[in-house]
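For this view, one protein chain was removed and the others were kept in their places.
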Amino acid sequence: MSATLVLILRRLGSAAVTLLLVSMVVFAISSLLPGDAASETLGQSATPEAVAALRAQLGLNEPAHLRYLHWLAGLVTGDPGRSMANNLPVREIIAGRLPKSLLLAGLTAAVAVPVALAIGIFSAMYRGSRLDRALNVMTLSMVAAPEFLVATVAVLVFAVKLRWLPSLTLAPEHPTLGELLRAYALPVMTLCFVIIAQMARMTRAAVIDQLTQPYVEMAALKGVRPARVALIHALPNAIGPIVNAVALSLSYLLGGAIIVETIFNYPGIASLMVDAVTSRDMPLLQACAMIFCTAYLLLVLVADVCAILANPRLRHP
Amino acid sequence: MTEAPLSSLGDIQARPPRAGGPRLPQLSLSGWIGLALVVFWTLVAVFGPFLAPYRVGAIVADDVFEPFSARHLLGSDYLGRDVLSRMLSGARYTVGLALAAALLASSTGAALALFAVVSGRWIDELVSRLMDAMISIPSKIFALVMVAAFGSSIPLLLLIAAVTYVPGAYRIARSLAVGLNQMEYVQVARARGEGRLYIATAEILPNMINPMLADFGLRFVFVVLLLSGMSFLGLGVQPPHADLGSLVRENTSGLGDGALAILAPAVAIATLTIGVNLLIDSLPRRRRRSGGEA
Partner (left out) sequence: MADLVQVRGLSVTACDDAGATAAIVKDVSFSVAKGEVLALIGESGSGKTTIALALMGYVRSGCRIAGGEVVVDGVDLAQLPEDRRLALRGCKIAYIAQSAAAAFNPSKTIMDQVVEPALIHRLMGRADAEAKAVELFQALGLPAPERIGRRYPHQVSGGQLQRLMAAMALITDPALVILDEPTTALDVTTQIEVLRVFKKVVRERGATAVYVSHDLAVVAQMADQIVVLNRGEVREAGRTDQILHAPADPYTQTLMAAARPAPRVQAAPAPAAAAPLLEIRGLSAGYGRRDAAGRPASLVLADIDLRIERGATLGVIGESGSGKSTLARVVAGLLAPAAGEVLFDGQPLPPGLAGRSAEQFRRIQIVFQNADTALNPAHRVSRILGRPLELYHGLKGAARERRIAELLDLIRLPAALAGRRAGELSGGQKQRINLARALAADPDLILCDEVTSALDTVVAAAILDLLAELRRELGVSFMFISHDISTVRSICDDVAVLYAGRLVEAGARAAFAAPPFHPYTHLLVSSVPEMRRGWLEAAAVAQPPPRVGPLAEGAALCSFLARCPVRIDGLCNVQPPTRRIGAGHEDLCHRSTEDLRRLQQAAGRSAAP
């Protein structure tokens, strides 16, 4: 087990290093801002004295590496500064939005992952069949369709024409399960559309990769039925790449939800970030970017650890 | 593996050489559909503006959000402009920007990967680490941060899209190059005393081109989706220019009426990206394990 542990620790370490690098990239880009935050905030009519005072207050006179360290320390201690747009602590703004994003992501994942895995495994088992080819063209198109088309069509059909579902996602304060499902149906459907296709394709590829291994032919020559070959023999060996596919798709649910949140006017963290870009609210923007990057790294980390744990060579040295 | 081993020189019998001359690629039905869509959009991007029935900015319709009619094939937009004319010019932005950005991303990624692979462990490690960090910033997030910092102009969008997809192209290219670098013909070239540049460009690169072309197609799709998504959010191509994503955004107010002005450009983008995807998917791939004798 110790070799596995070393591997996992090393993987954790490299994730930490990557996160640090990411924070540098994010900070570097967002502080290269032409014109600076102080004059931006005060507008053109501000006196030079007022700008200078605000610059000092915002710490903009410090050298870049010190500002980076302050910002980093703030992030780590859970205080990423104050929003420039409305002078509220970034932490509070995000705390109001993050749970909503997580709820949307969670609901979508709960629907998408099982469906995608089922489609992927099924089409791998019957690869080359008519159904598999039809599914292939379908998922291929789903992956390439822009979300705003999916969302637009969904709204047109279900909200405008059929009037089954609300086009804006405004769940009441304490919704019943029915209300919750109705409110979330359209955004969840749109998000599922894209990530199911992605996950199903990657799952199919991972399972087919195993199904072309000699041990699968050997199992067939032992008289093992095709369903058992796929589920009992091939699937356990495909866990690594499948978990990876799931992680990549789920990471998309946070950052990639931007368009869906905008269209359905959903108060999640992605639309918060779009607002921050429009109002050039750098502290808020940086914090949002770091949340998305951290989520991505965490998901990929979990996937890698799963792959390490699923590898029999590492589990039983 | 057709050998004719009857004489001691039996292995000399040749396989039939490939038929000479240009041949039509063998594509499935979906591949042909993809190819047709790609050709169609290429033509539109090149000739579109000349074919437009009206001037791009002109308000020509009697009403906003007009439906399909003989005068306005795709109806009119929120200001009463001709949607078809606007799309014919918008497609050029969408296709042109994405093509340039994807080309830049793929070639930079491939060049970096070749450089890293033939330059030894340390440089390889350094470049790969950096790319790993870049790839952990989701593409839209990266683009948003860049737009927030530098604003949104067309050259900048091009650069943003290219930089966003360099790490992905690098990752694919590197894994190809690492595999090829292990091949015995590369070892032979090393032992022959060849330099790094020759090994990278003459021995490794030619064998990377086909898979990189497929990857280039995928990057193109990603860039189209990213840029139209940005435009849809109002952070991409800015007026007076408009790409297909901007057209969707302009006309969101027509959603309730189910206006063609919002659907047509969105469907246009989808046909472009789906077309490229279908084409790439049906390209012949190298077989992992051929059947027959083990």
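Letters A and B mark the chains as written, and numbering starts fresh at 1 in each.
Here is the rule we go by: a residue touches a chain if its C-beta (ideal position, glycine included) is under 8 Å from a C-beta of that chain, and two chains touch if they have at least 3 such contacts.
Not measured: the values here are computed from a predicted model.
A.B. asks: Which listed residue, B:66, B:82, B:124 or B:203, touches the chain dropped from view?
C.D. replies: Result: among the candidates, B:203 touches the missing chain.
A.B. asks: Out of A:24, A:72, A:220 or A:248, which touches the unshown chain?
C.D. replies: Looking across A:24, A:72, A:220 or A:248, the contact with the absent chain belongs to A:220.
A.B. asks: Would you indicate which residue among B:58, B:126, B:183 or B:213 is in contact with the undisplayed chain?
C.D. replies: Of the candidates B:58, B:126, B:183 or B:213, B:183 is in touch with the missing chain.
A.B. asks: Under the stated touch rule, tell me which residues of chain A contact the chain that is not displayed.
C.D. replies: 128, 213-215, 217-225, 228, 233, 236-237, 310, 312-313, 316
A.B. asks: If the missing chain were put back, which residues of chain B would it touch?
C.D. replies: 1-3, 5-15, 17-18, 26, 183-185, 187-188, 190-194, 203, 206-207, 284, 287, 291-294
Here, only the chains that are shown with their structure count from here on.
A.B. asks: Give the list of chain A residues in touch with chain B in this complex.
C.D. replies: Residues of chain A touching chain B: 17-19, 21-22, 25-26, 29-30, 32-34, 133, 136-137, 140-141, 143-149, 152-153, 155-156, 160-161, 209, 212, 251-252, 254-256, 258-259, 262, 273-274, 276-278, 280, 282, 285-286, 288-289, 292-293, 296-297, 300.
A.B. asks: In the complex formed with chain A, which residues of chain B make contact?
C.D. replies: Per the stated touch rule, the residues are 28, 30, 129-130, 132-134, 136-138, 140-141, 144-151, 221, 225, 228-229, 232-235, 245, 248, 255-256, 258, 262-263, 266-267, 269-270, 273-274, 276-278, 281, 288-289.
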